[in-house]
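Questions regarding the structure given below will be posed in turn.
Missing here is one protein chain; the remaining ones are kept as they sit in the complex.
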Amino acid sequence: MPDSELALAHHFVDLDQQHDAATLGMWVFLVTEIMFFGGLFAGYALYRSIYPAAFGHGSRLCDVTLGAINTVVLISSSLTMALAVRAAQLGLRARLIAFLAATLLLGSLFLGIKFLEYSHKFHEHLVPGAGFGYSGPNSRQVQLFLCFYFGMTGLHALHMVIGVGVLLVLMVLAWRGHITPLRSNSVEVAGLYWHFVDIVWIFLFPLLYLVDLHK
Amino acid sequence: MSTTLLEPGQEAGRNYLNADYSIRSWLLTTDHKRIAILYLVSITFLFVVGGASAGLMRLNLMTPQGALTSAETYNKLFTMHGLIMIFFFLIPSIPAVLGNFLVPMMIGARDVAFPRLNLLSWYLFIAGSLLAMVSALTGGVDTGWTFYTPYSTTYSNSYVVMMAVGVFIAGFSSILTGMNFIVTIHTMRAPGLTWFRLPLFLWSLYATSAIFILGTPVLAISILLLGLERIFGVGIFDPKLGGDPLLFQHLFWFYSHPAVYVMILPGMGVISEVIPCFARKRIFGYNFVAFSSVAIALIGFLVWGHHMFVSGQSVYAGMVFSFLSFLVAVPSAIKVFNWTATLYKGAITYHTPMLYAFGFLGLFTIGGLTGLFLATLAVDVHVHDTYFVIAHFHYIMVGGAMMAYLGAIHFWWPKISGRLYPDAWARLSAVVIFLGFNLTFFPQFILGYLGMPRRYHAYPPEFQVLHVMSTAGSSILGVGYLIPLVYLLWSLRYGRAAGPNPWGAKGLEWQTPSPPPTENFERTPVVTEEAYAYTGEEASVDA
Amino acid sequence: MTRHIVSPKVYLLVFAVLIALTAATTQVARFDFGPLNVVAALTIAAIKATLVVLFFMHLIHSSHRTKVVLAAGVLWLIILISLLLSDVLTRGWLPAPKAW
Partner (left out) sequence: MVSSLPLFPERASTIGADVDHLYFFLLAVSAVFAALIFASVFYLAIRYRRRPANLRAEQVPGSLTLELTWSLVPLGLMMVMFFWGADLYFRLARPPDGAAEIYVVAKQWMWKLQHPEGPREINELHVPIGRPIRLIMASEDVIHSFYVPAFRTKQDVVPGRYTSVWFQATKAGRYRLFCSQYCGASHAQMTGWVHVMQPADYENWLSGGATGESMPAAGERLFQRLGCGTCHRPDGTGRGPSLEGVLGKPVLLQGGAKVLADEAYVRESVFNPDARIVAGYQAVMPTFQGQITEEGLLQIIAYLKSLQRGAQP
């Protein structure tokens, strides 16, 4: 059974139709993700326009250096993911596995730094809810900022965890040789998802960490 | 109306129904037709639950002091009625049942683009409705289907979070359906089937899927924030902690107004299929009707603020939303005029689907026109949150979407089941439903302008006569809905065999045997003519 | 449809630009331009996002249809936020009566 027959699902006419369907399906899913995060960005925009000062105080509670490092980590993971997709399409199995591993590593590093930041805030009682102990001015609005901080970065981290899981599956598939130039849709689609999660962070970093550096 | 059993020889050959009778083949199917049947059965059950809660509400409103149920029970009933009917019946009704069944067949494909995701969509729907039913049975939710904060987050002590999670999960069910339809219609059309030869039902489902994709996630995030706020009390919507209750209303209505177009657009698509068939006429102004569906879906996202004219929204924002709300009415008007013009010089037969289409034309027109009252700022101040609004949206959802759904079920029943239903009973039930509906909801327009607020379990005595009329109408409507359940099930066993094309209709779905084989088409068909290319003298079953 | 294979050099170049822009946005935030700070931060982020979409996600080689889908997503986010802010920012505009 030639590789192309194996790759073609029964209800598609040909491989091009199947590839079009897969990529279009992922782009449409990414639009739902844009609107899903969009609700949070809308809430952020509303409260930042009402309480600019409080969002300034809140932003200064976030460690800019860790945030910047995380941005660099995530952008480099985007690079390695793009190279992984290229390797999959060219059928370079070893390089594919290497780049997938690199992306996986960088993703976990990002989550590690995130965990560090969260535990840092736990110790300083900066987590919204019962144990919130911020003594500065506008404490209720700063808690609101931190709600959006934890909400947005938490949802983003959840998407990172899902991405890492997908990468693990892809590495296993690549290891077993299931990914060939004609059957590389899964890697390409995972790449689109990963780059999207990176773009969300590209917007989160300035909005949460760089609100008020000049005070 | 013959009631003879099907002669053995006449039994249709191998098809998607008798391909495999095991439970496992049904619960793990990826065949879009079987998934449609799974949806049909589940939403019928949920419709009965939603309808029963409406019946109880109407009985309670027979007397001014609302003697049948306590206030708390009444609040849980109207919340249950709203949630079940909207999220668990109307939104999936035409897209998930008829859309799933017909989209691949109408474009000459063997299945939707992602069959496994299609099955996952049904399981998410079942998970969501189970959560909703459990939260209803264990104690119920008393926040109204709109979940307005801060009542839903801080002051209500009912099972809000469980219901919210149920709606959250059901939201992803419609996102998957929307994704499937958009990709299927884009990438899997048969050769020769250009966009402007597509049946208008697919244009309306494409527009509906756009709303699923662009709107449902915002509902998901607002329900998520609602749950977080209710569990952790962090102040996202709680004014005592700096939150703004109007943020929830904005996020909620950003989805929930386009959701009403999700409920009516597929119905419009059905009417665009039924009227040309039974008038034997090409649709009048195909391009205008097609683009109207897309225009409704897109402009529908700009108008949500008309739900908030008196809720503390700024005066200027109210004017912007009011202006845009009038714009969205234009495409709907274009559609109604085009359907009416299609009847001109036709050879019209009064089969049941056509009766439902006539009912739709009349009731949707009233519903649409009363929508203009609510878009007019000064009048909305008086009639907002009164029975005028209740009557308006029931004319659209029950008079419009429900009538179109029943019309669609009757139009494609021969294709789905391979059987014909008794036409006399079907026509009778259509008329009973039409009369019962009008008796139920027309008095509510008068109640509304009189100032009767909605969600009241007791009311001033001067409104009693109109309420009694409405309750009488609701019992007729209830009976009207039961009749189709009976004769359609009856037809499965005793109905006459329907050939491939009992109505003489145009469209690829009618070129397959009834019920169709699992793979729909042996060879992918080639389309050569326009949609609804009626010549005028196609014979129908009893011609 | 042949899959466009982009040379690694392009990826590395885009990567470098992205890192540079990250540094830039951090520096720009150190100066007080008042409301312009938000505009600057969002423009830089938008440029970075466009780079990722065009090159890493191959939008440049993608079909017209994919571009329309992405544009719709971005436009709807803008609709949600702009109409929401149109309410919030104009709440206090009503001319208060000169009662007192």
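Going in written order, the chains are labelled A, B and C, and every chain counts its residues from 1.
What we mean here is this: a residue touches a chain if its C-beta (ideal position, glycine included) is under 8 Å from a C-beta of that chain, and two chains touch if they have at least 3 such contacts.
This one's a predicted model, so the numbers in the text were calculated from it and none came from an experiment.
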TODO: Could you tell me which of the visible chains the hidden chain touches?
DONE: A, B, C
- [ ] Write down which of B:182, B:226, B:246 or B:396 is the residue touching the left-out chain.
- [x] B:246
TODO: Taking the full complex into account, find the residue in B:318, B:399, B:436 or B:495 that is in contact with the omitted chain.
DONE: B:318
TODO: Looking beyond the chains shown, say which of B:134, B:294 or B:369 touches the absent one.
DONE: B:369
- [ ] Among B:39, B:301, B:412 or B:534, single out the residue that touches the unshown chain.
- [x] B:534
Open item on the list: By the contact criterion defined above, which parts of chain A meet the unshown chain? Give residue numbers in ascending order.
Closed with: 51, 53-54, 137-138, 140-141
Task: Residues belonging to chain C that touch the chain removed from view - done: 92, 94-100
Open item on the list: Give me the chain B residues in contact with the hidden chain, please.
Closed with: 66, 71-72, 75, 142-144, 148, 150-151, 154-156, 239-240, 242-246, 279-282, 284-288, 309-312, 315, 318-319, 322-323, 326-327, 329-330, 333-334, 336-338, 340-341, 343-350, 358, 361-362, 365-366, 369-370, 372-373, 375-382, 384-386, 446, 449-451, 453-462, 464-466, 534-537
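The criterion applied here is as follows: only the chains that are shown with their structure count from here on.
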Task: Centroid distance [mean C-alpha coordinates] between chain B and chain A, Å - done: 36
Open item on the list: Measuring centre to centre with CA averages, how many angstrom lie between chain A and chain C?
Closed with: 16
Task: chain A: positions in contact with at least two other chains - done: 20, 24, 28, 31, 35, 38-39, 42, 46, 50
TODO: Send over the residues of chain B in touch with two or more other chains.
DONE: 186, 214, 218, 244, 247, 250
Task: Interface residues, chain A side, partner chain C - complex - done: 16, 19-20, 23-24, 27-28, 30-31, 34-35, 38-39, 41-42, 45-46, 49-50, 64, 68, 71-72, 75-76, 78-79, 81-83, 86, 89-90, 184, 188, 191-192, 195-196, 198-199, 202-203, 205-207, 210-211, 213-215
Open item on the list: If we count contacts the way the header does, which residues on chain A are in touch with chain B in the complex?
Closed with: 10-13, 17, 20-21, 24-25, 28-29, 31-33, 35-40, 42-43, 46-47, 50-51, 54, 128-129, 140-141, 143-144, 147, 151
Open item on the list: Considering only the defined contacts, which chain B positions touch chain C in the complex?
Closed with: 186, 210, 214, 218, 244, 246-247, 250, 254, 301-302, 304-305, 308, 312-317, 320-321
